[in-house]
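Worksheet: one structure, shown below.
Taken from a larger complex, these chains appear in their original positions, while the remainder are omitted.
As written, the chain order gives the labels A and B, with residue 1 at the start of each chain.
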C-alpha cells in the first residue's frame, strides 16, 4: 500500500477499551465490553466514515490484541499503517460509566505500550508527507520522551511537505502535569496550522485566559496558526481563522457515551474542511458530528454523512417510519 | 376453533422486530433482540391482557419465523387465525433506539410479505362477523392494493354483521405518501364506527385542521362515525362521541420504549369500552395503558388490569415492598 495517499494521516496510541455495564463496578464485574479506542484513530475513523480517506500510523506488537485494534479500524475504512514491535504491550483502559456523584471513571493500564519507543525510522512517514492533513493530539507526546521527539519530527516533516498540520492539545491529567504538558506542547505549536484546544486547557496548561475568542486570537498570533479552535463543551466552540472570529454552538444531545466527543468534533471538522468547506461550515459539521457521537457507544463516531447533514439541517424528529 | 367467538378481531401484518441495544448501530451490532410486532396484533394483545378475548387474522408462510409470530401472540392469550401461504416472507423490521439528535430509527425489511396477497377468501372472515368489534389500522391497506381491497371487504362484512368497526389511520411515511393514504383510507371511513387518528395525520393526510375537538367533530359528521378519537401525543386525546366532546390528558411516563404506545391506547380503550364503560372511562383507561406501555420493552403492552387500574387511580408511588 506504499503508493496510497490519504486525506488525513493520524499518529498515536490506540488502546483496547474494556468497559463494564452501567451500574457495575470493575471490582465485582464479570464481563467487559471490548473495543478499540484512541484519540487519533477516533479522528481517523470519523474522517473515513464522513467520506475522506484516512490512515493511522502507530507501533504495535504482533499479537491478537494488536490485530483487534487494526481490525476495528479497518471496519470503519481506516488503513492501519503499523510498525511491528518485538517488545511492548498494547495499551488498555478500563471504563466504569456512572452518573453523579460517582462519575464515569477511566482506569488506564497503558504502561509499557509498544508505541512508546516509536521513532520516525519505525514509521512510514512518507504517508505523512503525501497526506493532505496530518493530525496528532497532545496525548502522543505525553506518553514518552521518544514520542515527544517523534511527534516533533513528524510535524516538521509534514510542514516541509506542505501537509496541513492539526494539533489537538487534549490534556490528560492522568498522564502528565500542566507544566510538563506546556513545556512539551508549546514548542510544537509553531509547526501547527490548525490548533484545537479546550478553553480549560488553554488556561491551565498554556496560561491563556480571557474570552474564548481572545484566547483563540492570542494563540493564533503567538504561534502563527492558520486556525485556532477553542472548544467549550456544552457551550460549543470559538474559532479564529485569518483574523475572523467564528462562534459555533453545541447541538443538544442525549448522552449515551461521552467518550470521544472531542475527537468526533475534530474528525467532523476535518472531513468537511478537506471537502472544501469554509471553517464556519466545518465547525458546524464538527459540532453536529460530536452531538451524534454522544448517542453512540464506544469511543468512535459510528455515524453516517446523511445523519450529520440531517442534524445540521436540524431535522432531528424522534422516529420516522 | 371455528366455533369460537371473540370480543375483538384484528387484521394486519405482524413482523419480526430485531432491535439492537441502546448505543449500538445496526452497522456494527453483533446481537439483536427478537420480538413479534404489528399494530393490529399489538391491539389484540392489549385487549387480551386486559380481560377481553381477541383473535388476529393474517396470512403467513409455513416457517419458523411465522411460528415465532404466532407463539408470541399466544403467549399473551391472543388466538392467531392464520391463512397459510406457499409464497411470501414474514415481514421484518430493525430498530435502532437512540436519543436526540440521532433519534430512534426504524428500518423496514417487509417487502414481499405473505400477507400482501391476502384476499377475503384466504381469511376466516366468519370470525370478523361473529366478533363484537373488528379493528384494522391504516397500515394494512398501505401494504398492497390487494390488502386495500380486502380491508374494505372486511369492514363491509363487519358492518353487515353488526360488528363494531374500529379504524386507526396510523399513517406511516415509509409506506406511502399523504395523498396515497388519503385516497385509500378516506373511502373506508364510511364503514367505520370508531375512528382513531393522530392530530398531525388528520391535518397532513385528511386535511382537517383546527382545534382537535373541531377536527373530531368534523370527521364524525363527515363520515357518520359513532366516535372519533383524535390523539395528540403528550397532550392526550380528544374524543367526540354522540356530539359530546371528551378531553383526556396523557399520564406522564418515563419512556423505556415508545413503540406501540398508540396501539396500547387503542387496545386499552377497546378493552374497557367492550367491558361496558363509557367513552370517557375508556379513554382514561386507554391513556393509562399507553403510559404503562412506555415503561415496557417491545411493541406490546405487557401490563395487567391491576396496573392500569392503579394508574387510573393515580397510585403510582415508586416502590412498594
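Following the convention adopted for this analysis, a contact is a pair of C-beta atoms (placed from the backbone, for glycine too) under 8 Å apart; a residue touches a chain by one contact, two chains touch by 3 or more.
Keep in mind the model is a prediction, meaning the values are calculated, not measured.
Oligomeric state of the entire complex in this file, given as copies of the one sequence with 2 shown: 6.
Simple rule for what comes next: only the chains that are shown with their structure count from here on.
Least-squares overlay of CA atoms from chain A onto chain B yields a rotation of 120° to the nearest 5. In terms of their C-alpha centroids, the spacing between chain A and chain B amounts to 46 Å. For chain B in complex with chain A, the residues that touch the partner chain are 21-25, 27-28, 93, 98-106, 108, 172-174, 258-259.
Against chain B, the residues of chain A that register as touching in their complex are 75, 251-257, 288, 291-292, 295-298, 302-303, 307, 311, 316-321.
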